[in-house]
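Every protein chain except one is present and positioned as in the full complex.
In order of appearance the chains are A and B, and numbering begins at 1 in each one.
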Amino acid sequence: MRASLKDLENAVNQVKLLKKDPGNEVKLKLYALYKQATEGPCNMPKPGVFDLINKAKWEAWNALGSLPEETARQNYVDLVSSLSSSSESSSQVKPGADKEHAGYGTLVVTSEDGITKIMLNRPTRKNAISTQMYQEIILALKAASQDDSAITVLTGNGDFYCSGNDLTNVTDTPLGGIEEKAKNSTNLLRDFVASFIDFPKPLIAVVNGPAVGIAVTLLGLFDIVYASDRATFHTPFSHLGLSPEGCSSYTFPKIMGPTKATEMLTFGKKLTAREACAQGLVTEVFPDATFQKEVWTRLTAYAKLPSNVLRISKQVIRNREKEKLHSVNVEESSIIQGRFLSEESMNAVMNFLSKRAKL
Amino acid sequence: MRASLKDLENAVNQVKLLKKDPGNEVKLKLYALYKQATEGPCNMPKPGVFDLINKAKWEAWNALGSLPEETARQNYVDLVSSLSSSSESSSQVKPGADKEHAGYGTLVVTSEDGITKIMLNRPTRKNAISTQMYQEIILALKAASQDDSAITVLTGNGDFYCSGNDLTNVTDTPLGGIEEKAKNSTNLLRDFVASFIDFPKPLIAVVNGPAVGIAVTLLGLFDIVYASDRATFHTPFSHLGLSPEGCSSYTFPKIMGPTKATEMLTFGKKLTAREACAQGLVTEVFPDATFQKEVWTRLTAYAKLPSNVLRISKQVIRNREKEKLHSVNVEESSIIQGRFLSEESMNAVMNFLSKRAKL
Partner (left out) sequence: MRASLKDLENAVNQVKLLKKDPGNEVKLKLYALYKQATEGPCNMPKPGVFDLINKAKWEAWNALGSLPEETARQNYVDLVSSLSSSSESSSQVKPGADKEHAGYGTLVVTSEDGITKIMLNRPTRKNAISTQMYQEIILALKAASQDDSAITVLTGNGDFYCSGNDLTNVTDTPLGGIEEKAKNSTNLLRDFVASFIDFPKPLIAVVNGPAVGIAVTLLGLFDIVYASDRATFHTPFSHLGLSPEGCSSYTFPKIMGPTKATEMLTFGKKLTAREACAQGLVTEVFPDATFQKEVWTRLTAYAKLPSNVLRISKQVIRNREKEKLHSVNVEESSIIQGRFLSEESMNAVMNFLSKRAKL
């Protein structure tokens, strides 16, 4: 049964009711299918290389080639339908006895047994960090720093820990143009990293699967990092024309020595969990089958220690570095801002996105 | 044959003749047995939580329950007898050809083949560091820095390397009250750590068995750390309501990365010798059966190198950090002083001591 024009119209209205932003990649797909369904194959002239948003739209539409209008219409309706159902189910991720903090669209935040758990919750996007998620993590850390929990945990929902910065953030260019965008992105990144530097209690990463980019570099600011043996650690900055962030240009050489840090940060070498542990980035690796059980047993015991002492102990160990880390963060952010505007990086990012769109 | 009242009286006089302080824990035991032997079960009202010394005495006496007076008398006499004999034998620990330095009550200090060896010598107390031992180690390091040896070694007599700060130091509160006590203890700790920071020659730890607390944290200031595979490394500061010292909040993150340092210093994770070596805290691990032989063979060879060059080499490597380490030591000590006075820590320490007294 083929979708009718009425089905298409209903689907268009349904999109407006989605509780969560489906992300730029999906929006590009919807745009392309809608154009294909209503106007046929791409008829726009190809935009210039710096007109990022129109270039991305053009590429998405153009990638559909000569797909028949009826098929495009059906695909549009199916895609919207899948989005609506995943949007409903995702709010049921954690129905347990935990106290769940309301008001987050991209996270599930719960508190129990002296532990506040912040779970990245965009599993279908491999927990890529959208602009909204950056903002919500900052808020969640702020709240956790003031609640009565002893320790705070960051983890991911689904197969991935976190696939890093959502690159479709980059194509989501609004009014002010590219320079404004680069400035805003960099400011958000800087504030995001600063909220990890300033976090006053023990902060623990429970790395349930692959980690990419900023999700890796930030680990140098955590107090404990437990990883499943399924986890991998990958920072392909140079491949995207970018430079290291998250204070990793400072923390990684201290943790693993400068040459192993360079092979990761400059040359994008991907590490297994065991390699990352041997190099000091990960505190301990657990078999995936028993990962959650072993880690939470240990964390529950740790959270029983006097919370006041844990806070003081963290601060004795970390405060001495705080000022230095903030200055590194500012420096790295300023270099990244320049990189965002380089043609080298723009081309690399657009290549990456258009390759993915064609899959 | 039961001990007579005359035996008790003799034993009381024998205590006064002991060459070495038997430690607060033994003194509490003697106090309790004497009271039980002469007055029967504990009849004092329980002292308040801040009256540390009387609370400790009360707990020691009360722990004896309804032990008959005759049994208490016999136990007192037996305990004194064991103390007298161990006090005599301990001065015969090292009858060899070494030049033994006289005048130490808690250490055996010898010099031979270009090596000055400082051996902690309270084996029945697992080489816990009493106030006297803190002071004597400071003196022994001062002397070793000026003698003609090439290298200096710290090690323990018996099964333990060192069980850390003797917590009964804490209950030994005199005239000035708790605040005065906390201030004095902290000043002594700070001066003790400073004497390791300033030590001008290669300083080698020969870790013959378990190490606890300050005996572990200080390892970050040694130039080589050899460990028997029987050794373990444990810093349960948070469990006692305390914070890290010995410059470990600075040296440990540099040596093993911040997350492995936090799991030890903040969460009290105990390491085996092999784990401590993998993390860089220990230079090399040896099987216990051949530990002493292998280590001393190597050290004897090292001590043949020109002593002037060894001193210069250590200083090129270490002097750059000295000022920083002194400031870390002052900072850590000041935080510890606050911790000593916290109810959290007092309760934790008293719990620990009274549990041990009941064993």
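In this section, contacts are C-beta pairs under 8 Å (C-beta built on N, C-alpha and C of every residue); 3 or more make two chains touch, one makes a residue touch a chain.
All values derive from a computational prediction rather than experimental measurement.
Within the set B:E59, B:E136, B:D166 or B:D223, the residue that contacts the chain not displayed is B:D223. Contact with the chain not shown here comes from a single listed residue; of B:P202, B:G241 or B:P258, that residue is B:P202.
Of the listed residues A:Q14, A:N184, A:T266 or A:Q292, the one in contact with the hidden chain in the full complex is A:T266. Here one chain is not drawn; of B:P41, B:G114, B:P200 or B:G280, the residue touching it is B:G280. For chain B, the residues in touch with the chain missing from this view are 202, 220, 222-225, 251, 254-256, 280-284, 302, 305-306, 308-310, 312-314, 316-318, 320.
Seen from chain A, the chain kept out of the figure touches residues 237-239, 241-244, 249-250, 252-254, 256-263, 265-268, 279, 328, 331-332, 335, 339, 342, 344, 348.
Throughout what follows, only the chains that are shown with their structure count from here on.
Chain A and chain B have CA centres that are 49 Å apart.
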